[in-house]
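Missing here is one protein chain; the remaining ones are kept as they sit in the complex.
Every chain is named by a letter (A and B) in the order it is written, and numbering of its residues begins at 1.
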Amino acid sequence: MSVTSFLNLTVNGITVGMIYALIALGYTMVYGILEFINFAHGEVFTIGGYFGAIFLTWIIIQPGMPFVLKITLIILAFLFSIIATSLLGETVYLIAYKPLVGKSSRIGPLLSAIGVSIVLQNLILLIFGTTPITMPVEAIPRGFFIIGDAYIRHIGLIIIGITCISMFILSLYVKKSRMGQAMRATSQDIEAAEMMGINTNRIISITFIIGSALAAVAGILVCMYYGTLKFNIGFLYGLKAFTACVVGGIGSIPGAFIGSLFIGLIENYSIGLKFNLLGIFVALVFLLGTYYQFYLLPKKAKAGIKFIAPLFSKREEEKGSLVTTEKKTKKDLMSMEEKEMAKKAYYFGPLLIFFNFKKKNPSSFVAFHVRQSIKISFFNLFVFITMILMLFIFPNFQISSQWKDVVTYLMLILILIVKPSGLLGENIPEKV
Amino acid sequence: MKILRVENLTKRFGGLYAVNNLSFSLKKGEILSIIGPNGSGKTTLFNLITGIYPPTEGKIFLKDDDITGLRPDKIAHKGIKRTFQTLRVFPNMTILENVLVGMHPIIEENIFNSIFHPPIMKRQQKEATEKAISILSFFGTRLTGTRLHHPANSLSYANRRRLEICRALASDPKVLLLDEPAAGMNPKESLEIMDQIKQIRDKGYSIILIEHDMKVVKGASNRVIALDYGEKIAEGTPKEVSEHPRVIEAYLGKKVAKNA
Partner (left out) sequence: MIIMKKNDPTLGEKTKIIFMKIPTKAYIVITILIAILYPLLIMYGTAGQLWLRLAVRTEILVLLALGLNLIIGDTGLLNLGYAAFFAVGAYLTAIFASPRFGFDLPFWILFLASGVTAGFFGFLVGLPTLKLRGDYLAIVTLALGESTRLTLNNWDYLTNGPGGIPGIYHPSFFGYPIDSYVKFYYLTLIIILISIVVLNNLKNSKLGRSLNAMRENEIAAECMGIDTTKAKILSFVISSVFAGLAGSIFASFQTFINPTNFVFMISTMIVCMVVLGGMGSIPGVIVGAIVLDTLPEIIRQTFSVWLPSVFGSDFYANWPHILKDLFINFDRYRMLFFGILIVLVILLKPEGLIPNKRRQKELRETDPREISESEKTLFDVEEGKMDVKV
C-alpha cells in the first residue's frame, strides 16, 4: 500500500462523499420537518443528471467553441436542470405527499413515496431505455494533476468546490435569513410554527425545492465525473445518502455533510485498503466524533445556564431573598460549584470536564450534558476499541471488488442498526 | 400498609426540573389526589411511576419491590395501571378488545395457542370476554350491549375516559393511576364519576388521582398532595390543602394570596 494510492483513494472518497452530501441535504431537511423518508429523492437526483446531460447534448457543445461560451453553456445546463428538477420535486410533493401530511397513519406517506420512486424510475426507463445516458465529452473538464503516482482529476476538485460553496450558502441561509428561521421553527414544531403565523406549507415547498435543486446539481456532477448515468443509479445513491444523514445525525445540515464524507471515504477505503488501514480510519473517525461531543459541551452548558436562570431566581425568592430577579446577572444565579464547572467546561475543554464528571457532581446541571455526551460517545469509543482489536486479528484481510456492493449494503445496515442517533447526535425534536 | 412508596424522586429535562425531590407514599385502599397548576409535574410523575421516563434520581417501590427504571410493560405486569390525560384508547379496536388488551398481564397464552386455538383456549377466551363485560357493566349500559363491538372512536370523550378506566381495571391492578378522569365531563357526569371512583376504591383498589376539578378532589380523596414546579408544597386532608397559603399562591398568584 503506497502513500500515493492512499491519496488517490482519499480524493476519490471525498469527491464521492461530496456528491452524497448534496443528495443527503434533501433527505435530512425533509426528515427534519416532516419526519418521513422521501424515497423518491434518489430518482429526483437521477432525473436532474438526465436533464443536464440532455440539455448539453441538445445544444451540441462543439470541440472548437471558445472557453467562455462553453462555461456559459454548462452553467445554463445547470440552471435548466435545477429549475426543471425543482419543479419536479415540488410537483411530487404537491401530488403525493401534501394530502397525507398530518394524517395519523405513519406508513401512508412512506408507501406513497415508494410508489413515486417506482413511477419516476420506470418513466426514465421507458423514455430512455436501459442504455445509460452519456455526457458530451466536451462538457467535461478533463485536466488532471499527478502527484507521485496519484492521479487527481480537475472535475473532482470542482465537485468538492461546488459542494462546499453550496453547503456554506445553505447553512448561512438557514441560520441567518428570515426564511431559514421560519424553517427551523417549522422543524421544531410544525403546529406551533403555524400558530405563530408561519406559512408552513410554503416552508415545506421551499424545503422540497432546495433539496431537489441540490440533487439536480449532484446529478449533473456525477454525470460529469463518471461520464454516464444509468436509470437505476438513484436507488443506490439515495440509500447511501440517507445512511449518511443518519450517520451524521438526521435533521442536521453539518451532520449530513460529515456523514457523507464518512460514507464516501469508508466506501473507497473498504475496497482499496487492507483491513488494518481501514480499521485505523474508522477508529479515528469515531474518536473524532467522541471528541466533538465534548467539544460541543460548553456551548450546551451555556444554553443550559440561560435556560435555567429564571428557575434559580424563583427558588431564591421563595427562600425569602430580597434581591429581585432583574438585578441579578445570570452568573450570580449559579452556585459557586456550578460556576466553576461551567467555567472549566468553557475554557479548559473536553478533557477536564470529563475528569470532573468522574469526580461526581450530582447537583450540577452541567453534569447532565456530560452524561448525555458520554452516552452518545460511548459507542464511538467501543468502535474505536473493536477496530484496534481487528487490526491485530486480521492484519492482511482485503475484500475482493466482487463483493463491493454487498459490503456497502451491509455497512449501511450496520450503521443504521448500531448508530441510529448519529455521530454528532440527531436534531429531531422529541414529539411525545 | 403502604402499597406504593416514592422516595426523593427527581426528573430533569435538560436543566428543567419537572419533578424535584418528591417523596410520598400511598396506603392500601385509599385515594390520593395530586393537584397543582398546569406544568407542575403531575403527569410527569405518572410517567415516572409507570416507567415511560426513567427518573434522574430517586426510587419507586411497589410494596417492597424496587420498580425504578423498569420498562412500562414490566411495571404493568407488576400491577400498576394508568389512564391518560390525552386520551389513548385504541381507536380502531372494538370496546371489548380494548378491555381485552387491558387484561394482557393476566391472560396466559403462548404462541402455540395463539396460532392453533386449542379447545382450552376457547374456554379461556370465553371467560376473559365475560370478565371484560362484567367490568364494562360497571358504567351501566354506556359501554355494553350493542356498543361492545363498536370501535372505540365511535365513543364520546366522556365514554372514552370511562373506557380507559375499564381498560386499566381489567387486570386487577394493585395501584390505579387516574389522570384527570373528569376532564371534558359536565358537572353532573363528574359527580357521577366521583362516586364511581369511590366505589372502585371500596372494592379494594388503591388509587392516585390527578384532577383539576376541586369538587371531585374534595369529594373523593382521602389525602391530597399539592405540587408546584415539581416540588411538594402541601400535603394533608383536602380541606387542609385547599386552605394552605402556598397552594392558593400557586394557583392564584402571590398578590391575591397576600390580599386574601
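Going forward, contacts are C-beta pairs under 8 Å (C-beta built on N, C-alpha and C of every residue); 3 or more make two chains touch, one makes a residue touch a chain.
Since the model is a prediction, treat every value here as computed from it, not as a measurement.
Q: Among A:108, A:132, A:180 or A:227, exactly one should touch the missing chain; which is it?
A: A:108
Q: Quick one: say which of A:15, A:117 or A:252 touches the chain that got left out.
A: With A:15, A:117 or A:252 as choices, the missing chain is touched by A:117.
Q: Using the definition of touch stated at the top, determine which of B:37, B:69, B:151 or B:219 touches the missing chain.
A: B:151
Q: So which bits of chain A touch the chain we can't see?
A: Considering the whole complex, chain A reaches the absent chain at 35-37, 95-96, 99-100, 102-108, 110-112, 114-123, 126, 235, 239, 242-243, 246, 402-403, 405-406, 409-410, 412-413, 416-418, 420.
Q: Just the residue numbers, please: which parts of chain B touch the chain that's not shown?
A: These residues of chain B touch the chain that is not shown: 50, 52, 71-73, 76-77, 81-82, 84, 86-93, 97, 100-102, 104-105, 107, 109, 111, 113-117, 121, 125, 140-142, 151, 153-159, 167, 171, 188.
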